[in-house]
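The following block contains the structure, expressed as structure tokens.
Every protein chain except one is present and positioned as in the full complex.
Entry: chain A
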């Protein structure tokens, strides 16, 4: 399932999910930037228009072409996402907003990690850990919703669904499991 948050450049700024609705959208900033980058790449290609470019130039041109293609695919995805979001109902919009904006508080995560290591950690570590934890909760909630549906229950999720979801993820090795030690030669 494609993670919509991956597409937008501004998706990485998690804000506390306190229900604050002031949407400071930096989306317009993303588009002119990529357009400028594409224009700059076109100029470079104009310069090396000889019949037999050197191998270094060839590599660079291939790399630029790949980058252009990736940017184009990105922009396609961005457009598709915009079309999708514009057709959301109000409840879907609410849920989507919660999905994007909810995040773990950086201070608490930092405190937790530092209480385990005993030394300070850099900001990037906190950012990475909060991001991974959010993906982790997403995996559990989605699996629990699958279990809930399969058992014929309805949301809200109950602890039995969560526990079954964790059991399934662990058997698939998608969730850490420290209860069993791997003993190699015994």
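Basically, a contact is a pair of C-beta atoms (placed from the backbone, for glycine too) under 8 Å apart; a residue touches a chain by one contact, two chains touch by 3 or more; residues count from 1.
One rule holds for everything that comes next: contacts and distances are computed from a predicted model.
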Quiz item: For the chain that is missing from this picture, which UniProt protein name fits: "Glutathione S-transferase", "Actin-related protein 2/3 complex subunit 5", "Nuclear pore complex protein Nup85" or "Transcription initiation factor TFIID subunit 13"?
Solution: "Transcription initiation factor TFIID subunit 13"
Practice problem: Over the whole complex, note the residues of chain A touching the chain we left out. | Solution: 3, 5-6, 9, 11-13, 16-19, 95-105, 108-109, 112-113, 115-117, 119, 121-122, 124-125, 127-129, 131-142, 144-145, 155-159, 161-163, 166, 174-176, 178-179
